[in-house]
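Note that one protein chain of the assembly has been removed; the remaining protein chains are unaltered in position.
Lettered A and B in written order, each chain numbered from 1.
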Amino acid sequence: MTKMNEAFAVVGILNHHAGENINKPTLSFWQDAWRRLKKNKVAVVSMWLLIGMLLFAMVSSFFVSQNQANAFNTNEVTRYKNLPPNVGLPIPGWNGQSKQPGASDTTNPYEQNDVSQHYIFGTDTLGRSIAKRVVVGLRISLLVAIAATFIDLLIGVSYGVFSAWRGGWVDMVMQRIIEIISSIPNLVVVTMLALVLGSGVTSIIIAIALTNWVNMARLVRSMTLSLKEQDFVLAAQNLGESPVKIALKHLIPNMTGTIIVQIMMTVPSAIIFEAVLSAIGLGVKPPTASLGSLISDAQNMLQFYPYQILIPSAILVIVSLAFILLGDGLRDAFDPRSSEE
Amino acid sequence: MMNDTILQVKDLVVDFNTYAGKVQAIRNISFDLKKGETLAIVGESGSGKSVTTKTLMGLNAENARIAEDSQLIFKGNDLSKLDAKGWQKIRGNEIAMVFQDPMTSLDPTMKIGQQIAEPILKHQNVSKAEAMEQALKLMVGVGIPEPKEHINDYPHQWSGGMRQRAVIAIALAANPDILIADEPTTALDVTIQAQILRMMKDQQAKYHSSIIFITHDLGVVAGIADRVAVMYAGKIVEYGTVDEIYFNPQHPYTWGLLDSMPTTDTKQGSLEAIPGTPPDLLYPPKGDAFANRNQFALAIDHEQQPPFFKVSDSHYAATWLLDERAPKVTPPAPILQRWQHWHDMQAQGV
């Protein structure tokens, strides 16, 4: 009986915090995003692939130089030209055998021309190793794309933040300018700039950067507009922090996620634009190789030597695919609502 | 007596499978609904009141699972065993629902008249013109001014209050037996709230439908409900007539809800908040779920779930305080006043 009475004694709230236990450890924004990104296998593979490619592009400059990839022996062109890919193993399509359209038998140009060396990606019309030219070409294309994206980031972010922060007529004028620029097709702008600046890596970078920043500026402006109204920004303003400091300390850190996702979309579009410029004769100066120039140079050989165009095209597609897939993964990681619905 | 019971919910258990585990949103509730009556289900967010209504509409998310032995008897049929086709015949026709947020629940790209006519076309064998004619009548019924001029308007042209009238018209369109209203006035201004509630009562009288009224606000309940069920952490903790819940509350959670509600009756005018937060239904507590927010909790509350104790034929409460072995506790002063009022009412034979 006493035991029963004990059970019915008023004891009140035993554990104040029982209902408030947070089972998940609190993670910072970046830790949380990283945790979600890791679950997305496609994005992780893309990320490692890109890191690998960037490292490779940097390291490769020690053993494959521009000159090595560009050089060819004028007297030996006929002997070395247009050799199909050969790894020296009996893999169909990769064994040095070639079959010309209309011909009934496959031939082995390596045996015919008495070439003992194996070119894993074959050679081009001047007898240069496509493998070497692709390595150099990838390096140039990545350089162009990343440099252009970096400039476009600088212009786009400062333009967007400034426009939204100043507001009023400044914002209006700056938005009209953006509208005018975006109503001119990108290709036309890039072409004009490339024509004015002359050919060469630097002018391509500038031409691409000067067309691509518009999207970034729009994105940053709209984010700044919404952040501007938030309490922590208003507080910083009331405390008398300078606009530059507010932008660097409060605005930009809060849009880093979105900016990174946008960058992942900008880089492949810059790579593609470089290729387009090469194809219309405004790209890198020959004999310099870029993925774009390799593709456009090999275009005339498509019917007879398709491997010459296949390899740089495949690499271009793989790189831009990796950027896009990583971008998709990052967007989902930064904004879980976009995917977990 | 059984004949005028239109809906009987027996041992309803609903779980949600989430990546973190099984969330026990409804932990065995039973109630019934009579023809023409209004039942209010009251509770704070996460108490399971919205899941209850969605279960009654067959609108739960895909990861929800209704337990095998749960029964939802509606006009002799068990709704919990319905397939998709079966639900389509019930929804909007025999059981209809008024949603919480009128700003988002109307299709922004469809004319309002058409949206009201849609359930009529779906469930009744009428021509499009007849359906539009009925829609017009419904618009008059829910108090939309100049309905003829506005039947071809799009939702964005209307205010929130007007849109909610349209949402109610949609729910009434097929003359349902049960109207489920999920916080229908929460998103509206207080002045509009009263108008909408009065209009709903009028429409209910006209159509003789039963209403299940979901709210977190006991204040709204007084004017509209016949009976009240108080839900907490996936269970019903107390149910009774409106007067019984208002003036003779027995469960400490109901006390808390009443204390945190401003009324003209409470002379003190002091509003008490209930301390703490509801338990995580991933790991429901073994005892009374409210024990850890309850200053009157008994030792047994922390160990064992209380059964329902009968207060009157219509009034039950699940609290160990009603056990004969329990000590008499003194509820907070405002509740004592309510009890006093109840006592006076009984004495006067009201």
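Definition applied: a residue touches a chain if its C-beta (ideal position, glycine included) is under 8 Å from a C-beta of that chain, and two chains touch if they have at least 3 such contacts.
Heads up, the rule we're going with is that contacts and distances are computed from a predicted model.
Set against the options "Xanthine dehydrogenase family protein subunit M", "Malonate decarboxylase alpha subunit", "Phosphoserine phosphatase" or "Oligopeptide transport system permease protein OppB", the UniProt name belonging to the omitted chain is "Oligopeptide transport system permease protein OppB". Among A:157, A:272, A:289 or A:330, only A:272 touches the chain that is left out of the view.
For the chain left out of this panel, the touching residue among B:118, B:217 or B:303 is B:118.
Across A:51, A:188 or A:244, the single residue that touches the chain missing here is A:188. In the full complex, subunit B touches the hidden chain at residues 57, 59, 84-85, 87-93, 96-97, 99, 101, 104-110, 118-119, 122-123, 154, 156, 167, 170-171, 173-174. Residue-level contact of subunit A with the missing chain is found at 101, 179-180, 182-188, 191-192, 195-196, 198, 268, 272, 275-276, 279-282, 295, 299, 302-303, 306, 309, 313, 316-317, 320-321, 324-325, 328, 338, 341.
Just so it is clear, only the chains that are shown with their structure count from here on.
Computed from the mean C-alpha positions, the centre of subunit A lies at a distance of 53 Å from the centre of subunit B.
The residues of subunit B lying in touch with subunit A in their complex are 20, 275-280, 282, 285, 291-300, 302-303, 320, 323, 325-327, 329. Across the complex, subunit B is touched by residues 4-16, 18-21, 23 of subunit A.
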